[in-house]
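Below is the structure I would like to discuss, written out as structure tokens.
The complex appears here without one of its protein chains, the remainder shown in place.
A and B label the chains in the order they appear, each numbered from 1.
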Amino acid sequence: MKKTLISLLFTASLTALSAHSATPPNTLVVAQSLDDAISFDPAQGFETSTVQAFTNLYQRLLQSDPAHPVDLRPTLATHWQAGSDNRSLTFTLRDGATFASGNPIRPEDVIFSLSRVIKLNLEPSFVLTQLGWNAKNIDSQLTKTSANQVTLHWDAAVSPAFVLSLLSAPVASIVDEKEALSHQVNNDFGHQWLSSHSAGSGPYQIRRYVPHEVLLMTANPRSPAGAPKLSTLLIKNVPEAATRRLLIEQGDADIARNLGSDQFSALQHKPGVTPVSVPIASLYYLLFNTQSSATLKNPAFWEASRYLFDYDGIANGLLKGQFSIHQSFLPSGYLGALNDTPYTYNPEKAKAILAKAGLTNISFKVVVNNQPPYLDIAQALQASFAKGGVKIELIPSLSSEVTAKMASHQFDATVTSWGPDYFDPNTNAAAFATNPEDGSSTLAYRAGWHIPELTAETHKAVALTDNAQRAALYEKLQRQVQKSSPYVIGLQAHQLIALRSNIKGYQQGMNPDMVYYSQVTK
Amino acid sequence: MVVSAPNSGRSMPVRRLIQRLAGNLFSLMITLLGLLAFTFTLSHLSPVDPVLQLVGDHATASTYAQVRHQLGLDHSLPVQFWHYLQQLGQGNLGVSQSTGQPVANDLLRTFPATFELATCALILGASCGIGLALISIWHPKSWIDHIARVISLLGYSVPVFWIGLLGLLLFYAGLHWSAGPGQLDDLYVYTLEPKTGLVLIDSWLSGDREMFINALQHLWLPVAILGLLSMASITRLLRAALLEENSKEYVTLARAKGASRWRIVWHHLLPNTRGTLITVVMLSYVSLLEGAVLTESVFAWPGLGRYLTNALFASDIPAILGATLVIGSCFIIINALTDALVWLTDPRTR
Partner (left out) sequence: MTETSLPLRAVRRDKRRWLLIIGYSLLGLLIAMALFAPWVSPYDPNAQVMADRLLPPDSHHWFGTDGFGRDLLSRVIYGTRPTLLLVVFILILTVPVGMTVGIAAGYLGGWVERILMRITDIFLALPSLVIALAMVAVLGPSILNGALALALTSWPPFARQARAETQQLRRSDYLAAAKMQGIQGLPLMFGHLLPLCLPSAVVRAALSLGGIILSAAGLGFLGMGVQPPTAEWGSMVAEGGKVIFDQWWVAAAPGGAILLASLTFNFIGDGLRDRLDSRHDS
């Protein structure tokens, strides 16, 4: 009797505690993984979570049109003029634009934002140092030419069009100089403070940041882009994809990012949820270290590998919806992208190629990030290569280890991804098709591939001013790399996200930073 | 013929206690130092390059060298360790490479969450465990005894991450009896004033009843699961100790003299197993703190365990050292406390 009473009480109290779910009104709750975020200072932040935040917290002189990323739209600059030598650009700033703090946006802020990137010399600075800028010369390269105009000079042999696309990258976000310097410690240009606070002109501003837990942003009504429709944006850290899927299903989140294929297909017919597959510019490939063995250096092996990658099995089976087949180094959507996919999975043909080249008993180790989808792709490759008589041993590691091993050339092969750093074909071309032989770490350098002609051609492409010419040259380069190189590029990623059906106005573009929340309503 | 009675004369000279504790403090320090040295060496053996982490893939050789010098990595390992100890003495635990915050801040933020989880689980587990063990000894070889035995054996053998996942599946996804992962609903995340870091206390203090209930909704499932595990080990060990005590001759004699079951349990068995009881409960506490690494991963609980796991995966050396220091210190302190308490309450050990 006592026992039944106790169990009744228990059940009753549980029901009373029964949780019901709904997200707060006027707040957009986004469930994603924030574990990669280190700092929200645009001079340091280079991870997916951080660059996405920059798009909503800061503005740049010009930015990609969300609907057509190839078009650059004036944002904080209303117009610009290239110098006669094609080595400078003068920008006229927007009238009456202010930061969230109320400080007006002046040329000094532009100079401050760009020069601090160079002087702090953190990870994303390489984007701007391509222009030949360094800590010594930067102060002379950026000049204020009038009350609302600023001129940028550069020495490198690159076209103004290229520079414009660099300035549309998140690292070129314009930071409020007065605000940042008021929190400066030890001459750090406000770096420590900006890691967890914002001082920009974007539609949102950081209200509270708990590292790896939650990023809380509130509306910035003063933004030149206009106040956002929803007053609060809450990004919560939910590291597991399965949990993100559960949250969106139960209405505990409005947007769930980075779902896996299985979660995505499970959500297909759930009421109240709209799954969306967004093509992004991330390419997944297999890279061989040609210095590690004679086999891996042999172009016949490279060719055979192109027939041992199970493109279809992965893109349409294992990781369905998460990938499409793409076999060249410019992702579909970029200027000059090559969309031909001449290779298919054909172990017999691969065996024939290997036999003809006299390559037998091939076995090598693949070091790979132990997180999905890398490990899944690697396991699939292990099985598909085995059918062609090639043995792969997998070494799943932490992503930091994979980077370290690649940097020190201590690997045979790796399965990894490459995402663009800015919206211009050079971001990928420089990686795959150049090896400047000066220690700069391009992918070709990591693979130990020496390509002086390709390098020269790629550098030429960056200096061309005619888009049609550039596209033609990039196509030629891609065909060459596709035919013979120590990479097997197989997949272009799609990001699988889910929205609650009452969410409208969400926009996402190809590059990792192109996530726009300001027009979202629910 | 030994009749053991609870110790009378509680005139415990406090001075002796302090002397003993002081003596132990020295060995505590040595142990802590050993722990630090081991973890330090281990972290630096990692194949991951912390400089590369910071400057990124595209940095030039001179930037690399500069940052390496800044981080002090161009000195030898013992010298680096000495620098670390010096800074530790000043209360500076370094800056985390994965959160960008001072490690001390991170630890202050994450430790209360783990502490809250472990303590609530221990309270639950200890009360249920002691109760179950007592019931077992009260009704030996009854069906309750069997059930207690089965529960404790199962709880002792089940992997916590597995049952955590199944618990989420059943109670969150299935029955909606539990709120989702995390400590609070989003609504409260930015209205909660973090005074102590302990969500239950903070939400109670804020006066918002809804918030407090919400905190309970998030807390109950991980606490229940951890409590089950804790209860299992406590029941198992305590029951064994009680049984052993029960079979001793003085108990037989007491029974022969007509003592009631109540008297035997309360006046003979319990006092003499006090030492084991304390040890067992503390042991459980220690394993709860350590098991946090797995539990917090499953429940996305923002505690020290998850902080450490992330730090390990990011090869964030200052964070790894800081978190290990805290966990290891807790271990050592709890062990010392156990020794002290056992010594205090059981005259036989003196």
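We take it that a contact is a pair of C-beta atoms (placed from the backbone, for glycine too) under 8 Å apart; a residue touches a chain by one contact, two chains touch by 3 or more.
Note that the structure is a prediction, hence the values are computed from the model and not measured.
Across A:A241, A:I255 or A:V481, the single residue that touches the chain missing here is A:A241.
Screening B:L73, B:A104, B:L294 or B:L344 for touch with the missing chain picks out B:L294. For the options A:G317, A:P342 or A:P452, the residue in contact with the chain missing from this view is A:G317.
The chain not shown here is touched by just one of A:L398, A:I451, A:A471 or A:L491, and that residue is A:L398.
Subunit B meets the missing chain through residues 27, 30-32, 34-35, 38-39, 42-43, 45-47, 140-141, 153-154, 156-163, 165-166, 168-169, 173, 240, 243-244, 246-247, 251-252, 255-256, 289-291, 293-294, 297-298, 308-309, 312-313, 315, 320, 324, 327-328, 331-332, 335. For subunit A, the residues touching the absent chain in the complete assembly are 240-242, 245-246, 260, 262-263, 266, 313, 317-318, 370-372, 375-376, 378-380, 382-383, 393-398.
Methods note: only the chains that are shown with their structure count from here on.
For the pair subunit A and subunit B, the distance between C-alpha centroids works out to 39 Å. Contact residues of subunit A toward subunit B in the complex are 14-15, 17-21, 23-24, 27, 29, 35, 38-39, 44, 46, 121-124, 126, 195-196, 207-208, 210-214, 216, 234, 236-240, 243, 246-247, 250, 252, 398-401, 403-405, 407-408, 439-441. Considering their complex, residues 47-49, 52-61, 63, 66, 96-101, 106, 109, 168, 172-173, 176-182, 185-187, 189-190, 213, 216-217, 220, 300, 302, 307, 310, 313-315 of subunit B touch subunit A.
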